[in-house]
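Let me begin by presenting the structure, written as structure tokens, before commenting on it.
As you look at this complex, bear in mind that one protein chain is not there, while each of the others sits in place.
So, subunit A:
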Amino acid sequence: MIGLVVVSHSAKAAEGIRDIAAQMGGGDARIEPAGGDGEEIGTDANRIGEAIAAADDGDGVVVLVDLGSAVMNTELALEMSDAEAVIADAPILEGALNAAVEATSSKATLDSVVESAEDAREYHKLND
């Protein structure tokens, strides 16, 4: 199954987004949170790398990120990782939710999960 990693500056945010995506998207999805830098608000390439390794069962991993250094630290973690992993360019919560739904489909691929996550860029929260 395609694994998911949620990278946020806040450990609580990453865990919360994981919980929402797991509950609404499908409890079977493999979702690892990687939030904070171990001490405070921030991101940490090593922590992200460990989450990628934990989420990977060989089929690949899609990473959802929040802002700024989350992207840079994730890119660095991907360079240091052997897993087939990619960053989805998507809003983190909606993207994680979409990705979790797609990941539990029997036809899911790395591309289809990324695409589902990135579909969330088009969402509008108000009708007009």
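Convention: contacts are C-beta pairs under 8 Å (C-beta built on N, C-alpha and C of every residue); 3 or more make two chains touch, one makes a residue touch a chain; residues count from 1.
Following the convention adopted for this analysis, contacts and distances are computed from a predicted model.
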| Of the options "Dihydroxyacetone kinase subunit DhaL", "Cobalamin B12-binding domain-containing protein", "Carbon-phosphorus lyase" or "Nitrogenase iron-molybdenum cofactor biosynthesis protein NifE", which is the UniProt protein name for the chain that has been left out of view? | "Dihydroxyacetone kinase subunit DhaL"
| Given the contact definition stated above, which residue among A:I20, A:A53 or A:L76 touches the chain not shown here? | A:L76
| note | Residue positions on subunit A contacting the omitted chain are 37, 39-40, 42-46, 68-69, 72-73, 75-76, 79
